[in-house]
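Working notes, beginning with the structure itself.
Only a part of the assembly is drawn; its chains keep their places, and the rest are absent.
The first chain written gets the first letter, and so on, giving A, B and C; residue counts start at 1 in each chain.
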Amino acid sequence: MSQYHLEIRVKPRPGLLDPQGKAIHHALNSLGWDGVHDVRVGKAMYIDLDAASEDEARNTAEAMCRKLLANPVTEDFEVTVVGVAEGATS
Amino acid sequence: MSIVDGTSPEDMVKAPHVDPRPGDPEITPELVADHGLSPEEYERVLGILGRTPTFTELGIFSAMWSEHCGYKNSKRLLRLLPTEAPWVIQGPGENAGVIDIGEGYALAFKIESHNHPSAVEPYQGAATGVGGILRDIFTMGARPIAVLDSLRFGRLDSGRVRYLFSGVVKGIGDYGNCMGIPNIGGEVSFDEGYEGNPIVNAMCLGLMKREELITASASGDGNSLMAVGARTGRDGIHGATFASEELSADSDESSRPQVQVGDPFTEKLLLEASLELIASGAISGIQDMGAAGITSSASEMAGRGGSGVEIDMARVPVREPGMTPYEILLSESQERMLVVAEPGREGDVRRILEKWELEAEVIGHVTSDGRFRVMEGDRVVADIPALPLTEGCPTYEREGVEGEEVQRLRAMDLSGYMDLDDPAATFLKVLGSPNVASKRWIYHQYDTTVRSSTAVRPGSDAGVVRIRGTRKAVAATTDCNGRFGYLEPRAGAEIAMAEAARNLVCSGAIPTAITNNLNFGNPLKPHIYHQLREAVLGMADACRIFETPVTGGNVSLFNETDGVAIYPTPVVGMVGVVEDVDHITTQAFRETGDAVILLGRNTDELGGSEYLYAVHDLVAGAPPAVDLLAERHLQNAVLAMIREGIVRSAHDCSEGGLACALAECALGNGETVLGVDVTLTDDLPLAALLFGEAQGRIVLSCAPEHADRVAAIADEHGVPVARIGTVGAPAGTFRITTPKGIVDVTPDVLSKTYFEAIPRIMDAPATGDA
Amino acid sequence: MKVAVITFPGSNCDYDLYKAIQMVDGEASFVWHRDRGLRGYDAVMLPGGFSYGDYLRPGAIARMSPVMEEVMDFAAKGGPVLGICNGFQILCEAGLLPGALMPNRSLKFQSKDVFVRVERADTLFTADYDAGAVLRIPIAHHDGNFEADQETLRRLEDDGRVVFRYVDRSGEPTDESNPNGSWHNIAGIVNDGGNVLGMMPHPERAMEPILGSTDGRGLFTSILRSLTPA
């Protein structure tokens, strides 16, 4: 077992409403950043997880996303393994 | 300066020797100064201990003898406030005051400030302020039933101010909404007097059966002390005490955040768990871990119980590894409580907490030796006599001298501001000033109806909550006009009291008691100490005359930036009892053709008015005179009229004067705007007549056939009364006719000016300025 | 009528709902989210509040509670299920109702009275109202902006499953009367079977004159009557 450090990004589905992204886009434009063309806002989650392998860690995280972390109606997700601490199961 | 009280060091049992903890810094004069203790205060610490304190002990004294916990500069003055009445069950000194409201019910209530945290991080600062005041209420055994918020900021034209304002409102809203406690009112003002230092005061009311009252004291030798709720982290450990980095090897700057993050969800569970704990009889005392965390909660519980405590830092559930006793003792992590379990009931405490998905851990026990002893496993890290720690903080009486600038401003000749060229335009300018305009941009972000008991929501003079199963209701308001306080602190405090009482009687409630929040600058400066003392004296007088004792409150001093202090702001949080829900009255006119009646007398006073500020950018003149006895007669008269059932609406006349008060009556909540046709005959300068803020005035409406009876009751009470006009038709014109000019405004313009002023500023494209 | 009021950690309208049920002479009991056993209940109601603090997404964590499996069974067997505010959010997360409740377009919590029009008076939840009736009911939410994919939205309208719509005082669904940006001013919908209703406004806060409106009563009397054999 090693402890994997994962980053999960959950993102609003293209085409779906993103009121927060719209508000930030607007705010950036009115602050003078008029080169901004699009803003979408999602969540970034950082999870420390025990797993036997990187694949297992990723699969587990994807299962978490399907079950809980992302709303299948409105969101897509991406999982990245960003680090591993060998044998570290605290 | 003189030290006026505190136990004399000679009377105290000296503390036993305690070895310094390995890694602790050496106690130097600099370190002592970093901990905010003066050389005299440190001498007293040495006297109490009979030896040099350990680093941990220094931290403990520093926290307990801070202004916040020790009331060094205000205690003497606070003793001047009346605190007793037959209906007071619990006066100052506990987590909250409690009054008897009849039919077996008691009301707990208190106000608390979170000014500094909100200046650093408005959202979390305000949110955790609400969290703290809620805990103060439910640790008394009461279920919170309402919150109010009293806010002050600089001028809204600054991006920074808008950032603070919107963050604070969101923070208050998110916390209270999540907890399910309705917001029923508050106040806000914008004035450069608060530019660098926003004022964020939150008040909470809680309801209980009389017998459910529980206090925060620790007694019963051997009884377990348990930490319940959230874990302890490194947050909120006082910045000032950490001037030097080598203080603790285990933690670096970045891992010791200066702000606390609120978790209203955990607090909601803690609320339910605490009330269940109290009802179960498994505990004998409970206290919030607020400012100065475990240190103040444990030592104060010991102090109040006349006992001692021994707690072990190794047993405190922590959020991060490697925390030192110093850090654990001083952490201000939120949503934590300390409880004293009845003998053998620890398991019951755990079971109840576990049901609510929270932790409970035994961290120590009550002792009979009167000491506040802190262990780290087997090692003693602090051993201090509890009473001198909690009660022995030196308190100071300082010299107060009025500032010269204020004397000059107060004496300023205002005769040049008395005439108006275009009364309607000036009227709209005053009505549309953010200080007068509708505050619904704020309270539409607050859940005002949860608990299904809110009879009057924000937007009228006072909020009212009915008590299920009875005919009664309770009303509450917060009031203070900082400009009046600045120009003349004593009058400012008296006016705050008078306005609060008027707000309650206009709602149909009998003013019953107050809590207060004294927000001031640096009391070491003579002119600030003068303000503080004068304000307390004024408040005390009004409390006596209104028979509204003080049951608790909060003092927030040192509200200064670059040497500039806020306006003296003694916020009054007043509660009242509505004897019968049929008496509940609101400010909005209701029926076309009703008589509009003015109680009280118009004057030529303009000093400190919103008119001078909004139109002439001036804070000057003497505040309006306030006659406390006349105010009391006015209160009695209005209540008598309401009891007879002949009052259709009642509204206090305050900021913006009579013209704005009439507009607010006409506008109501904006759904149906009624016309107004009022004629004023007073021979007064026009600005004063329309916008002067003379005290002791209430605008009410009644059916025309009751107008004579209203006048008769006013006469009986010696209150001046005049029928000044008639309520007009829906969407009718707003018209005030005076000998020197006419204000004539369409309902549309009236409505837009009043309701859109704040949204127009706040909902414009963001100009982030974190 | 025996009604189960399901409580989750963070529910805060549970007691209001309980009282509302009693006001129409229903028999209410609380069922804690970890408990099981909805047998014997005639209707199930999910109250408003902030289950699990609305963390992650409103309703997302509560939807995983043990009791939710039973709520699904209860609904599948045709039992009436009502979700108000956070209850509506939980029903959507659980898939008992389609779509999702996104943050209000103002990105602010909205608390005020709104007007909603009864679009369907032939459901078991609304039989005591007249179709087209305009009700005054408080809202108090941050995430009430109903959204779904185009296909779902089309079906909701075509099948007449929109039960309540935000309107102005005169009954018109205008943009200003839409407090959160909901698609087609949707304030409440039912499932296919017509036995699961989710709505953002709080009828349990509009039961007594002292609260400013009694327009919520019809909902509770309707449910009660549908369960009482005539």
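We take it that contacts are C-beta pairs under 8 Å (C-beta built on N, C-alpha and C of every residue); 3 or more make two chains touch, one makes a residue touch a chain.
Model, not experiment: these values are computed from the prediction.
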Formula of the full complex in the shown chain labels reads A x2, B x1, C x1
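We adopt the following convention: only the chains that are shown with their structure count from here on.
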With chain centres taken as the means of their Cα atoms, state the distance from chain B to chain C in Å. 36
Distance from the mean Cα position of chain B to that of chain A, given in whole angstrom: 41
Residues in chain B with touches to at least two other chains are numbered none
Note: in the complex, chain C contacts chain A through residues 56-57, 60-61, 64, 92-93, 98-100, 102-105, 107, 145, 147-149, 181
Chain B-touching residues of chain C, taken from the complex the two chains share: 9-10, 12-13, 15-16, 19-20, 48-50, 52-55, 108-112, 138, 140, 142, 169, 202, 204-205, 207-208, 210-211
What residues of chain A sit close enough to touch chain C in their complex? 16-17, 19-20, 23, 67-69, 71, 73-74
